[in-house]
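Everything on this sheet refers to the single structure shown next.
Only one protein chain is missing; all other protein chains are in place.
Coming up: subunit A.
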Amino acid sequence: MTVRDALNSALDEEMSADPKVFLMGEEVGEYQGAYKISKGLLDKYGPERVLDTPITEAGFTGIGVGAAYYGLRPVVEFMTFNFSMQAIDHIINSAAKSNYMSAGQISVPIVFRGPNGAAAGVGAQHSQCYAAWFAACPGLKVLAPYSSEDARGLLKAAIRDPDPVVFLENELLYGESFPVSAEVLDSSFCLPIGKAKIEKAGKDVTITAFSKMVGYALKAAEILTKEGISAEVINLRSIRPLDRPTINDSVRKTNRLVTVEEGFPQHGVGAEICTSIVEESFGYLDAPVERIAGADVPMPYAANLERLAVPQVEDIVRAAKRACYRSMPLAAAA
């Protein structure tokens, strides 16, 4: 099943199960979704539940949050999460903080979803990863699926969740197909929020990643196996709350950690994971934590520069080797 179909089926099933769930965003209706995630939903549920909005993120996000205050369960789609910056006031101040400020009187069962991170050649304003920014904020839950199983299970969980959830998809993963079991296809399938998944068990080094980088980490793990290093790949799935127990248990087993993310390095997800290990498993570390992140520059347009600005499989392999032997040079070969 492709990730696109997984998301579409999850939306479809949740909308048919609960009439309070509705979808709104730009081009979600007649255009069948800017990336075709909401294909067929307008025909099935009608324009009252699949709303094409004007181009006014602050406005329609606010409207969604207000609807959630009064008991509806909106799913707000951002064409990309870059556009969520126009609405970030509502995501943080109106949605994330409301349950706290009202002492539990007003909960906000809303989902903000859309593609996040770099695509291919779309330039600086369309390529930023927002995982770190949203995950810093109390009151939000932040999820980042990788496979179709993740996409289905986590989106269903997000829609059923009574709190605001930021659901970070990835444009380049939409078309990728993953094998799914019958259990995943069942309409009651749901994944727990806050649990990471160990995609591949190993004993020499732990590699944590989320979204597209999980695929890269798995490829890196294959290469490392051939060189005699057994890597354990953890698919974070949930950035907030971060599954610290799983990560720490893994590092206590392997004693070495490489964190991988696409976003900017400073104050990123990797920085938080590193701190968690230092706080809870310092004695178990046999090497400094290696942090792989996107380059500390706005995303360039030129294809070769873009490749240099985003982590590649070789970068993960080199970092893992450094964590194991501490003898590889830091820089990439041209």
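Definition applied: a residue touches a chain if its C-beta (ideal position, glycine included) is under 8 Å from a C-beta of that chain, and two chains touch if they have at least 3 such contacts; residues count from 1.
Going forward, contacts and distances are computed from a predicted model.
Chemist: Looking at UniProt, which of "Translation initiation factor eIF2B subunit delta", "Elongator complex protein 6", "ER membrane protein complex subunit 10" or "Pyruvate dehydrogenase E1 component subunit alpha" names the chain we cannot see?
Modeler: The chain we cannot see is, by its UniProt record, "Pyruvate dehydrogenase E1 component subunit alpha".
Chemist: Using the touch definition up top, pick the residue from A:F22, A:Y45, A:Y69 or A:F83 that touches the left-out chain.
Modeler: Looking across A:F22, A:Y45, A:Y69 or A:F83, the contact with the absent chain belongs to A:F83.
Chemist: In the full complex, which of A:R4, A:R73, A:H126 or A:R240 touches the chain missing from this view?
Modeler: For the chain that is not drawn, the touching residue is A:H126.
Chemist: Just one of A:I88, A:I106 or A:A295 touches the chain that is missing; which is it?
Modeler: A:A295
Chemist: Could you pull out which residues of subunit A are in touch with the chain that's been left out?
Modeler: 26-27, 30-31, 34, 47, 52-56, 58-59, 82-83, 86, 119-126, 265, 295-298, 300-305, 308-309, 330-332, 334
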